[in-house]
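Before anything else, here's the structure in question.
For this depiction, one protein chain was excluded, whereas all remaining protein chains were kept in their positions.
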Amino acid sequence: MTPYKDQFLPIEKVFRDPVHGDIYVEHQVILDLINSREFQRLRRIKQLGTTSFTFHGGEHSRFSHSLGVYEITRKICDLFQRNYPVEEDPINGWDDNERLVALCAALLHDVGHGPYSHTFEGIFGTDHEEFTVAIITSPETEIFSILNNVEAGFPEKIASVIRKDYQNPQVVQMISSQIDADRMDYLLRDAYFTGIEYGTFDLTRILRVIRPYKDGITFNASGMHAVEDYIVSRYQMYMQVYFHPVSRGMEIILNHLLKRGAYLHQEDSSYFHDQTPLLRPFFEDNYTLNDYLKLDDGVLNTYFNMWLDDSDPILNDLASRFLNRKPFKSARFNPEKDQALVEELSELIGTVGFDKTYYTAINTSYDLPYDFYRPEKEKNRTQIVLMEKDGSLTELSTSSALVASLAGQTHGDDRLFFPREMLEQESLSLFQNEVSLFNSHFHNGKLI
Amino acid sequence: MTPYKDQFLPIEKVFRDPVHGDIYVEHQVILDLINSREFQRLRRIKQLGTTSFTFHGGEHSRFSHSLGVYEITRKICDLFQRNYPVEEDPINGWDDNERLVALCAALLHDVGHGPYSHTFEGIFGTDHEEFTVAIITSPETEIFSILNNVEAGFPEKIASVIRKDYQNPQVVQMISSQIDADRMDYLLRDAYFTGIEYGTFDLTRILRVIRPYKDGITFNASGMHAVEDYIVSRYQMYMQVYFHPVSRGMEIILNHLLKRGAYLHQEDSSYFHDQTPLLRPFFEDNYTLNDYLKLDDGVLNTYFNMWLDDSDPILNDLASRFLNRKPFKSARFNPEKDQALVEELSELIGTVGFDKTYYTAINTSYDLPYDFYRPEKEKNRTQIVLMEKDGSLTELSTSSALVASLAGQTHGDDRLFFPREMLEQESLSLFQNEVSLFNSHFHNGKLI
Amino acid sequence: MTPYKDQFLPIEKVFRDPVHGDIYVEHQVILDLINSREFQRLRRIKQLGTTSFTFHGGEHSRFSHSLGVYEITRKICDLFQRNYPVEEDPINGWDDNERLVALCAALLHDVGHGPYSHTFEGIFGTDHEEFTVAIITSPETEIFSILNNVEAGFPEKIASVIRKDYQNPQVVQMISSQIDADRMDYLLRDAYFTGIEYGTFDLTRILRVIRPYKDGITFNASGMHAVEDYIVSRYQMYMQVYFHPVSRGMEIILNHLLKRGAYLHQEDSSYFHDQTPLLRPFFEDNYTLNDYLKLDDGVLNTYFNMWLDDSDPILNDLASRFLNRKPFKSARFNPEKDQALVEELSELIGTVGFDKTYYTAINTSYDLPYDFYRPEKEKNRTQIVLMEKDGSLTELSTSSALVASLAGQTHGDDRLFFPREMLEQESLSLFQNEVSLFNSHFHNGKLI
Partner (left out) sequence: MTPYKDQFLPIEKVFRDPVHGDIYVEHQVILDLINSREFQRLRRIKQLGTTSFTFHGGEHSRFSHSLGVYEITRKICDLFQRNYPVEEDPINGWDDNERLVALCAALLHDVGHGPYSHTFEGIFGTDHEEFTVAIITSPETEIFSILNNVEAGFPEKIASVIRKDYQNPQVVQMISSQIDADRMDYLLRDAYFTGIEYGTFDLTRILRVIRPYKDGITFNASGMHAVEDYIVSRYQMYMQVYFHPVSRGMEIILNHLLKRGAYLHQEDSSYFHDQTPLLRPFFEDNYTLNDYLKLDDGVLNTYFNMWLDDSDPILNDLASRFLNRKPFKSARFNPEKDQALVEELSELIGTVGFDKTYYTAINTSYDLPYDFYRPEKEKNRTQIVLMEKDGSLTELSTSSALVASLAGQTHGDDRLFFPREMLEQESLSLFQNEVSLFNSHFHNGKLI
């Protein structure tokens, strides 16, 4: 009988995808992974968390993104095998025996994500990457069983790709580097679903110039502008979509809402009776992998829904602001010189009756669009290198003024968040002076 | 002070939409309706229910569809006002005083939808259109307050558009006819998100030929092919997407799962303790509007999630099949001559140990892509009429062979649904004969 | 040394194409054919002739269409080789040794087209298909040399595919049948460039269900709706784009202009002195292949440009109408009962001073969107057949009501063309009665 890892579907299975057209599944292993319960669960977790409160089209799930990363990886493997097989170039070539490792790692790279990961992790100290590894390597999961069927040790192999310590750097960099299948899919996919064109770059052309070499992945120098364009698109998506102040205003409400729930439970462990059983292990910092796998966006929203009727005024108010989309407003400030002002305004928010802990927040969103190697840094990112026709390598920012202008520098902003009422006389009619004072520091969207 | 209904936003508010580019909101009333809690709730209800189990991109919500219907209606109003104002043509022209009625009705036409509406209504006897009317006209809702602020009786006006008995047929047909803003948006939107091109038709051209007349909406005869193309696209979406057997295989599991839950509760009202409080009013057929507004996709999924650990084997198995996407398989049959065979096969499914009530189903999906007026029918659909340059009217199917071929006839199929195990020897190794027998009746996807 | 036919480019050559993304060239033979002078000449011949006078975006050349047909054929070969190789299915499978034949025939299928082919052929009795064969098989062409380098007799092989008598029906039907690479490319390409969405169909899905069988090409029955949609798109493009009355109004001017030029030369062979040397062989019906290859759109337009200053009033007027886009207007009529009226109106056109031969025309454009096999017809088209899972075949229109409604029936219209002046009082102020009379027969775009 054909070994499991070599079982190919008699007819390719196809998933219609609006971003890539069709996603082709050829291995029985991949189909089984997609059908596993841990993977299907990704259908119930939005890719973009609170971003869909700003861009209503962005309601797609981590399920569709994971399929997309798989598909881009599959295309790269095809290209590498056709054009740069290790049989012809033993030093820089691609060994197609690595294909199944790459495909599984691509498909599963995000399987450990939970609901509103970023916020949830901040509150409960979980880590989606650790959960990804745990799902892959824990004997109780369906995914482990499938991978282990391929061969003993195979789950651990996939986990090592996720952890970036797999021995083949080409596989690692396909899935995780500054220009990898993960980022390429999410930029295109988030752009497609939100309807924001900034994230669009020329995948076809990038796939024409990508190539393996002994230390990982590189690009033909002739494709420099395509890579440059990808870096700029990535930067634009961060500036325009991922860091949008309204989404962050919702994220802060979510954060404070979960924090308040945890606080109430910690104050009195019978507070919620049996109404929120699936969150209890996290309130108590005592959870299993299985507890984690029970969670999804709908579970949290259902609990928030019930909290609408809770007697705690902060809990029910924040729940209402979240479910009914009443984001905190915000203003930029300069962290180096506006500290006193921020402090003063926070006090003012307290004065008019809001609990400062739950109704103010400072949020800082910065991204490093691209980084080159810097010897002084402990943890360096894999830099992007271009290969000339003669095989010589150059780092991207040395040949692109655009990339150089973005490289090594973070971009983003620091913002003070606060209830919209602080800007409205009619909402706080008893505190006209405070509102006026608050408004007087708010100018062109910045604090002054 | 400007009356509420005439309050325009100083700068238009824009929602970026991948289907229409931008959605423009000009009235304060519309912005307030969008921000109401009943409308925001639509973010938590998928437009396509179980279809996203087949086309993974189709995860968009009824929120985005409702905005889309609003936007198409707004565009139609603009066109009518510019080209066919009642001031110039008192008989057939458009009275722009109706604009706000049309916009509100368009935005709210689906606000009464609940989670997995089609299935839910089948089990619990609810009706989303009645809920739409209730939300619009019940004093406890935010939507009612907003509409009532426009003027006394305004909520009832909007409700009458929903019920199709509003006095102005142009407004009614914009929102609800065989070619209305609702259908136009969902075809384009569902096509965009699923990545299925069949649903694409030429909205730009339809908007160029649409026009008002005294009995409602018509189209310039020169645009016949554009309208024809829309009818064909609609037909294709039904055949290819909405009636897809895999989605229906999931819908049946959902149906039986809810039915089983209701049954268990009805047998023993303490069965679920306090685990599923939001469903209880529906199990007991004793619900309020507020109970209904608490529901969304996430609530149902959360309960299914908990049912995974329930001791009832049918309940936990069906919950697992639903959450982990294990659709029932199906085969077409001819309802006129295959009744005995269907009966026989259902018995066989019982024989191998499945409870027939929950593990078999007959599902019939038929659509009437287009219908003309038929005097013998009680309830006729508004037929599509074309207007010649001289003002004479003709019914669409008389000038289109394509439409004539689809008109007045339902398209779809009858299917028997059953567990996938019935086709797999290895799953039911104790029942080899039964499985063989079952398979022998399964040929080219049909029962024979 | 590697035989010429097996020489593959070390790195694939890629042509960026807006319709197909990238067009991949792998064989040296194909690259050489593209670079031949006979093929490069196609850059100077518009795909859509006078259609760009109606849809200004449709200015693409036969060069880009030919590359597109090649690319679709290449994709089909890849699919056939991967899924249905003759090695696994000796009866119905695909023999990949036929690949180069298919690719060359696809690339060259239109190489014999000249400027404004349809019109030109009508006037001068040329035939683009015969020229295609001549270019392929004549020792003086570069294309012949390239093909002959592959192997002796290879040019003749390609020619036989063009003539549809090649021994392998799969190859013939790929290039030429009711659903072939040629039609698939031109529908998509013409739709893309004109901006008309009617022509869009789901190529991805068609490529998923297309398959070879012993008598040619078939489609999996599961893909029926995709094929159906293609037929409808084709019909819509004919109705909306290819038969557009304005383009036909320009085509008639072109026709009459060339006819007048030929007439003047035939009356007096020194009439044009040496001003139009490249047309002379055609005026004199005495041309060589090389004479034909000298022609392109620009040559004809250049001559028309010079005719603007010619002393013959009909010649210079028609040249001006053509270059400056003054199409004849038209009205539909019923050929069975309106003959007398058409006659009468033509007389009227003569009465006001236009030469009837050059200023009136009847133009009939009919298309048969799809045809099934009809024993009584001499020359049958290859019908489209669907293959069930068990290998049984059915003809398309038996399973599609839409296709059945279009099948076997021509669609289009008969029109009388005339100068726009006939509808304008101010242009023909001396003939008010005639213009009034003419107008009185013109109603809703038809003659009455």
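Every chain is named by a letter (A, B and C) in the order it is written, and numbering of its residues begins at 1.
Criterion: a contact is a pair of C-beta atoms (placed from the backbone, for glycine too) under 8 Å apart; a residue touches a chain by one contact, two chains touch by 3 or more.
Because the structure is a prediction, the values reported are computed rather than measured.
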Omitted-chain contact residue, chosen from A:147, A:181 or A:221: A:221
Residue, one of A:207, A:306, A:341 or A:402, that touches the chain absent here: A:402
Option from C:6, C:59 or C:347 whose C-beta touches the chain left out: C:59
Touch criterion as defined above, residue of C:145, C:275 or C:410 at the omitted chain: C:275
Sole residue of A:166, A:201 or A:304 that reaches the chain not shown, by the stated touch rule: A:201
Touch residues of subunit B, complete complex, unshown partner: 11, 14, 21-22, 83, 204, 208
Where the unshown chain meets subunit A, residue by residue: 196-198, 200-202, 221-222, 225, 228-229, 232, 235-236, 239-240, 388-390, 392, 401-402, 404-406, 409, 411, 443-445
Subunit C, residues in touch with the chain not shown (by the definition above): 15-19, 21, 35-37, 40-41, 43-44, 52-53, 55-57, 59-61, 63-64, 67, 192-196, 273-275, 277-278, 294, 296-299, 301-302, 305-306, 320, 323-326
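Keep in mind that, in the parts below, only the chains that are shown with their structure count from here on.
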Contact pairs, highest-scoring chain pair: A-B
Same or different contact residues where subunit C meets its copy subunit A, judged by the half mark: same
Centre distance in Å when subunit A and subunit B are each reduced to the mean of their C-alpha atoms: 32
Distance between chain centroids, defined by C-alpha means - subunit B, subunit C (Å): 43
Subunit A-subunit C separation of Cα centroids, rounded to whole Å: 50
Interface hub residues of subunit C, defined as touching at least two other chains: none
